[in-house]
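The complex is shown incomplete by one protein chain, all other protein chains being positioned as in the whole.
Every chain is named by a letter (A and B) in the order it is written, and numbering of its residues begins at 1.
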Amino acid sequence: MVWLIPVLPLLGFLINGLGRKQVSKTMAGVIGSGTVLASFVISLLVFMQLNGGNVPKVAFHYFDFINATALKIGFDFQIDQLSSVFLLIITGVGFLIHVYSTAYMHDEEPKDFAKYFAYLNLFVFSMLLLVMGANYVIMFIGWEGVGLCSYLLIGFWFKNTNYNMAAKKAFIMNRIGDLGFLLAVFWLISKIGSADYHTVFANVSKLSVTDITGITMLLFVGAMGKSAQIPLYTWLPDAMAGPTPVSALIHAATMVTAGIYMIARSNILYTMAPVTQTVVAIVGLATAILAATIALKQNDIKKVLAYSTVSQLGYMFLALGVGAYVGAVFHVMTHAFFKALLFLGAGSVIHAMSGEQDIRNMGGLKKYMSITHITFLLACLAIAGMPPFSGFFSKDEILAAAFAKNPVLWGVGVAGAVMTAFYMFRLYAMAFLGQFRGTHEQQHHLQESPKAITIPLIILAILSVVGGFIGIPEVFMHGGHKLEAFLTPVFAQSNALTEAHHLSHSTEYMLMGISVAAALAALVFAWSKFSKYQKTEKEEAGLGKVLANKWYVDELYDTIIVKPVLSIAKYFSNIFERKGVDGFVNGIGKAVNYGSRQIRLLQSGQVGAYVLMMVLGILLFFIIQLFL
Amino acid sequence: MEGLGEARIMEIKWYIGLAVALFCTGIVGVLTRRNSIIIFMCIELMLNAVNLLLVAFSKMHGGASAVVQSNPNVVSDAQIFVFFIMVVAAAEVSVGLAIIVMLYRNTHSVDVNFLNRLKN
Partner (left out) sequence: MSITEILFWGLSALALFSAIMVVASKSPVHSILYLIVVFFAISGHYVLLNAQFLAIVNIIVYAGAIMVLFLFVVMLMNLNAESEPKKHRMMQFAGLISGGCLFLVIISAISDTQHASNMVQMSTGGDGLIKNLGKVLFKDYVLPFEISSVLFLSAMIGAVVIGKKESPPTPKGGDL
């Protein structure tokens, strides 16, 4: 029955994709959402079974994918605690976003509407393949599949050149990461002879330190590409070119967490490679801070959320780097709830504002869209880490683990959290408080979105509020961290290798107090500063300008990578291709032509000449045979 | 001729030399002349040089007891071979001359260079 989980969205993809000219909009929406809902129900059943400690079977073998004497790679699924958590997130949040999309994309042509749902279903299918695969190869199939769907959906409105450029950028950045992933898988297969998780993790002690560091580093390069970490993060903000529900599903809740899932899945490898762990932690933290600083000065509602996503992903990598795998998965889950909610809320706002995305032209939306306003506020509180919202628990767990590893990591992390609170409430205040700053016509159209949009918002808001209670820290309630208990079997091997850091309760209370207080201060400051925001023509200056321009990272990449590559390509296409390759090929043609024109003269038809040649030939044979 | 001289033997290299000289003369004739009849005659000359050499070799092997023991008919076999070469040459000449006559009738020339188009 497990195989139904990915097959249903695939069916939806085939029906909507092949019949996109026949199906009506309602049909496409029902098929697209229904298949995902069915998958969600099955995932829920699977989860229930696992939660009840009733595990009949973990691995499912369907057929041999690769069978080459020594190397056997089966098309296998593995359903354990980790994948079931991800299954629930993907299908659950995915279903809500499908429902939301039926309203959001309603202005599209029926053909495009069906195409959109086909892509979305294909994405869900790939993502499910990614988390359900029982070996790295199946994971890689899903990994590539989600990359493709991301490309297709970012470029969904492909008539706009900029959107196409963003899609290409996302695809190429991902390819760089995928290469790292692929090399890591090759390395693993060459050393262990298998890509099955089970075999690999059982034989991990056979790997040398160099091997294991190299493999984990390359896997991390893959994760960098997919999960938008430094230096491959620049595609994610540009990916906001896609429809907003796509941003919510792919570029916030699910696909970008694939890197987290992969590292959490390979936790034992990372635990045994402390060097890589340090790198992961530092890269994660640096990304978290860098993206947060950029988000401070962005004015596009989706760009702020995009950089916030990058920043939160950085926190998850920080958690992975310090060995807090449960914390990372916990944060993936809560982040999926509140970030999807934020994006969907933003989508609702954009929908109401007739496509306007600049928060400087919004303001005062509280009056017009009460449901969107309240859910958005709840999400902002959650992401800012205000207790008792879900973000508080997961972020606090990560920061506590970071403190246990190194207080410096904690300090920087708290700084990031403060900035998060600031930019989120800047966004909230500018969009929903104060006076409306848009055009009169926009104001005329302002109204609450339809039910298909608000119901997912409400459900996600509830989840954002209560989602954290499955992971209540020990200090508050003994045995409160249900998620950790649930996931223990997955990380048992790693936990056996690391000594547990137990912070004293007082330290933990103090850490929480400091981070919450600092975030609260930032929140209040942002609220008071931006609720009376007035549009000014003043140009940003100094650091603000640098931040508004995203640290000029895009320009830097453009200068040091894109331009040299383009000029080399131009050289090759203009000089090397024309003169070198073409010259060579044409030269062969010309030489043969010329040569044959000369050799043709030998065919004079004169018998005497032929006989002379024959005699000379015989002479040559004699000389070779007798004297050489 | 018996009793006329003591030495009734000759080294084979002289025969080879004579035959090769005749053969090469034939080749030079084929290469330098343009009259097809003379070219044809030069071919006959080369054929005869080879015949002479075959007979000379047969007589050389006929004197070697080892060869005669393995094949007692070595001399007569070689000469029958030469006989057949002559037979085939005669047939060849009759056809070849007929072709030359035909050529002459069509082109009023026996110059081989005149026939350089190999068609029409």
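Some notes on this structure:
In this text, a residue touches a chain if its C-beta (ideal position, glycine included) is under 8 Å from a C-beta of that chain, and two chains touch if they have at least 3 such contacts.
The shown structure was predicted, so the numbers you read here are calculated from the model rather than taken from an experiment.
Think of the hidden chain as still there; on subunit B it touches residues 1-2, 4-18, 20-22, 24-35, 37-38, 40-42, 44-45, 48, 51-52, 55-56, 58-60, 62-64, 73, 75-77, 79-80, 82-84, 86-95, 97-102, 104-106, 109-111, 113. Although one chain is hidden here, its contacts on subunit A can still be listed: residues 608-609, 612, 615-616, 618-619, 622-623, 626-627.
What we mean here is this: only the chains that are shown with their structure count from here on.
Contact residues of subunit A toward subunit B in the complex are 604-608, 611-612, 615.
Against subunit A, the residues of subunit B that register as touching in their complex are 27, 30-31, 34, 112-113, 115-118.
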